[in-house]
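Every protein chain except one is present and positioned as in the full complex.
After this line comes chain A, so read on.
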Amino acid sequence: MKKMLAAAVSRVLSRVAQKPASRVLVASCNYSNDAMFEIKKCDLYRLEEGPPVTTVLTREDGLKYYRMMQTIRRMELKADQLYKQKFIRGFCHLCDGQEACCVGLEAGINPTDHVITSYRAHGLCYTRGLSVRSILAELTGRRGGCAKGKGGSMHMYVKNFYGGNGIVGAQGQIAEAFNMAALWKLPCVFICENNLYGMGTAAERAAASTDYYKRGHFIPGLRVDGMDVLCVREATKFAADYCRSEKGPIVMELQTYRYHGHSMSDPGISYRTRQEIQNVRSKSDPIMLLKDRMVNSKLATIEEFKEIDVEVRKEIDDAAHFAITDPEPPLEELGHHIYCDNEPFEVRGSSQWIKFKSLS
């Protein structure tokens, strides 16, 4: 089936070489506009019903999700490359493998909803509206970065997105947060991206109970297949509706996987086998899953996807070039924005005779 399609396409292409290929494809082939897919049922805790088990994906949405996931994937791989070339220093936590989580999340909420996350944040930064340029420039610490180069990997912010946080030792904090949210019925979705490892420790060896969606105790929860962007989307919509109808908070566990180690200093293979990583990559890669689904239901062709790949690659390369060549922020920035003050004051420091001016 695929071969026939490809043959037809190349015939058409060779005849009308001038027109952009995408337009030609649409004109000459019959693509469905949308298709219905079955998605995995979510495990429920303290809930009577869960998200639907079927969903409709339009061609437009599908291509959009594919592009976003591919952009995030390439961006993370580029960050890996830049880190190894020592353009990015410090800490860098990559989320390749977990693209379906951020793209699915964004698809299920409104742009006016507020999102806050931990340090594995680059994917969410992108889906919440930051450009790849500003993300990569922030990683390399240049003034074109979203936090003017002062935040780095873990502190990227944009409207309705509060970072990017270096979260440490949060078991008590989470308990307090659950309590307050349930007590005051706050419309809050607590999401756990369960990638099976807490830094270098497998979940079974760190958690008395690995059913994280049940850990909200008095807060209802659902466990979602985090490698399927449609599953994540439907679950997010369900959770968001639950909160919006003033029923209080809800916990969502996304079962996902990360290909890289915890951070760039972690090879990622000392606590898991290469075989395991390879298995996930070949069987449940989120981008591959979406692409196969769309091609098999005739929502799009392989060529279209290849084209998107090429465009994405170019975008990332441009952004990387910007990130490397943009100048660093000026030294005076060191003292800025400590306080919000009407008049600048002098910041004392390591030398008695060199003081920075703090401006806001």
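Just so we're on the same page, a contact is a pair of C-beta atoms (placed from the backbone, for glycine too) under 8 Å apart; a residue touches a chain by one contact, two chains touch by 3 or more; residues count from 1.
The rule is short, and it goes like this: contacts and distances are computed from a predicted model.
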Ask   = Out of "Spermatogenesis-defective protein 39 homolog", "L-aspartate oxidase", "2-oxoisovalerate dehydrogenase subunit beta, mitochondrial" or "ER membrane protein complex subunit 4", what name does the UniProt record list for the absent chain?
value = "2-oxoisovalerate dehydrogenase subunit beta, mitochondrial"
Remark   = Full-complex touch with the removed chain, picking from A:Ser32, A:Gln173, A:Asn296 or A:Thr325, is A:Gln173
Query = Which residue, A:Tyr157, A:Tyr197 or A:Tyr257, contacts the hidden chain when the whole complex is considered?
reply = A:Tyr157
Residue of A:Leu82, A:Ile109, A:Val132 or A:Ala147 touching the missing chain in the full complex = A:Ala147
Ask   = For chain A, which residues touch the unseen chain?
value = 146-148, 150-151, 155, 157-158, 162-163, 172-173, 176-177, 179-180, 183, 336-341, 345, 347, 352, 360
